[in-house]
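Removed: one protein chain of the complex. Kept in place: all other protein chains.
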Amino acid sequence: MIITVNSKDRTELIDITSRVQDKVRSASGGSGLCMLYVPHTTAAITINESADPSVKDDILMVLNQIVPWEAGYRHLEGNSPAHVKATIVGSSELIAIEHDRLVLGTWQGIFFCEFDGPRTRKVHIKIMSSLADA
Amino acid sequence: MIITVNSKDRTELIDITSRVQDKVRSASGGSGLCMLYVPHTTAAITINESADPSVKDDILMVLNQIVPWEAGYRHLEGNSPAHVKATIVGSSELIAIEHDRLVLGTWQGIFFCEFDGPRTRKVHIKIMSSLADA
Partner (left out) sequence: MIITVNSKDRTELIDITSRVQDKVRSASGGSGLCMLYVPHTTAAITINESADPSVKDDILMVLNQIVPWEAGYRHLEGNSPAHVKATIVGSSELIAIEHDRLVLGTWQGIFFCEFDGPRTRKVHIKIMSSLADA
């Protein structure tokens, strides 16, 4: 299953929690694992607080500080900072599924991380059903 | 399955390897994958050296240097640095299981990462049994 995400800024965290939950419910996998995977090299996926939108702004601010925009990069396309952020945050997340629902903590949401936008992006969703719950 | 962790400091790495191993053994899943998942947004989980306790102190020291305590954060709760560290380190780890044992490297241990303590925290353990080992 695939979710399409349209980013609007150069760097942006986009809450996709409800869209992932809808896909998981429609797949009716019962219980198991949900893998979210970003097939891009200048984007990533993370789980963090979704209640206060300021949190994603703060995460982005610090990532943009840590990884310098200019640093004598060798990659000529000009988007090396985006590649570095992708490696720091990571290209996949794993979430347990029970009774067709994602098992997220109270404050947790799922965020697509755009580091080289704006672009049209994809998130792959792969569900592995459990033989038995453990 | 759930492990409860009580942190004592504001930021702290806590070795939970033997507690996870005990849960895996009691579940008797044979072979498969063990997912460890932190349902919090100001904590994380990592795998690193457990032989010398100085290693976890050094990891924490650098994370606390990289992510500034004060940076004009917008999130008013005052714990934005903890949220950023959670995204950098990540909310889950995956470890193979063979014959009811975690397949860890010689020096590897599993650490719960507290970034906004002290608190009482949880780590979810989900075991996916293999159809066949590959």
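Each chain gets a letter, A and B, in the order it is written, and its residues are counted from 1.
We take it that a contact is a pair of C-beta atoms (placed from the backbone, for glycine too) under 8 Å apart; a residue touches a chain by one contact, two chains touch by 3 or more.
Note that the structure is a prediction, hence the values are computed from the model and not measured.
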item: Residues belonging to chain A that touch the chain removed from view; value: 1, 27, 29, 35, 37-41, 66-68, 71-77, 80-81, 83-84, 86-88, 90-92, 94, 124, 126-129, 131
item: Residues of chain B (touch criterion as defined above) contacting the omitted chain; value: 32-33, 46-49, 52, 54-55, 57-59, 61-63, 65-66, 88-90, 93-96, 103-108, 128, 130-132, 134
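Note that in this section only the chains that are shown with their structure count from here on.
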item: Distance between chain centroids, defined by C-alpha means - chain A, chain B (Å); value: 19
